[in-house]
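Right after this comes chain A.
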Amino acid sequence: MLRKLMKHEFRATGRIMLPLYLILIVTSFGANLTTRGLLSTEYRILDVLGVLLVMAFAIAIVAVCVMSMVVMVQRFYKNLLQDEGYVMMTLPVSVHQQIWSKLIVSAVWFAATVLMIILACCIVAFNVEFVDEFFHFIGDIFRGIMREDAYFIANGTAFAVEGIVLCFLGSCAMCLQFYAALAVGHSSANHKMVWSVGMFFLFQFVIQFLGSMLVILADGTGLDVFLTNFLPQFNGVAAMHAVLIFCIVLTVIYGAIFYAVTTFFLKKRLNLE
Partner candidate 1 sequence: MSILECKDLCKNYGRVPALDQVSFTVEPGRIVGLLGPNGSGKTTLIKLANGLLTPSSGEILVCGMAPGKESHACVSYLPERTAIPTWMSARQLLDFYEDFYADFRRDAAEEMLAHLNIQAGQRIKQMSKGTREKVQLIMVMSRAAKLYLLDEPIGGVDPATRDYILSTIIGNYNPEAAVVISTHLISDVEKVLDEVIFINQGRMVLQSSVDQIREEKGMSVDELFREVFRC
Partner candidate 2 sequence: MKWLFSNDAPIYTQLIQQIKVGIVSGAFPPGERLPSVRDLATEAGVNPNTMQRALMELERDGLVYTQRTAGRFVTEDKNMIEQAKRSLAERHLKTFLTAMLRLGFQREEIIDLLRQESGEEGMTHVDSGV
């Protein structure tokens, strides 16, 4: 059933996201013309055109980013908590499957948005020189791994991977924070949207409060002294890894809490208009 839910979720969101991606790619081709020298001609009209094309590209990037967020929030809100909720919440599927389908599909669109923006940027910057440099860079990494500075390169790659994982999980957790805020806000009898927005900021405040408390606590407990004194290999690089992994774990916990809140409110406190 999860697969069926996801299929229909992709149908519903794809009809918005795919045309946006198409626009992004088209504008990136336009902007590519600019980089190829529209600005360095003698004709004013081409100058103006060049600037407009770059602006269109910038707007397309912003639009794609904003829309992937808006679609994520709006699908949850419109599909589960508004009129369509009467159909969706009476399907023979569990609340967990509902949330996972929404979450996975949103995450896929987030990842796709990032990839599409990278692709679009590549198209804009596309010329022989750039491609040449790019492959040199890839080659350098592999050569580096083979040589003795492998230590740094490997660590760098690991940082990058950890960073990407953190960003990905972070955006999933953020989705869940939106879901939880909407689910809680819409359990009230009236002013559902006001409550939802209020809940979102309340959650945000609590997270920031707990986060700063954590920093203060970590600073005062002598954890750093313990680690540097008793673990001789614990250098700067290891510390960075530890912090990143710690952040990943925290993000998972923070996502899990919002997941639990969302399921509880959808199951027990659902209050469709």
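In the analysis below, a residue touches a chain if its C-beta (ideal position, glycine included) is under 8 Å from a C-beta of that chain, and two chains touch if they have at least 3 such contacts; residues count from 1.
Inclusion criterion for the candidates: all candidates are chains of the complex that A comes from, given by their letters.
Keep in mind it's a predicted model, so treat the numbers as computed, not measured.
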| item | value |
| --- | --- |
| Complex member in contact with chain A (any copy), out of 1 or 2 | 1 |
| Touching residues on chain A, where the partner in the complex is candidate 1 | 1, 4, 7-8, 11-12, 15, 79, 83-87, 89-94, 189, 267-272 |
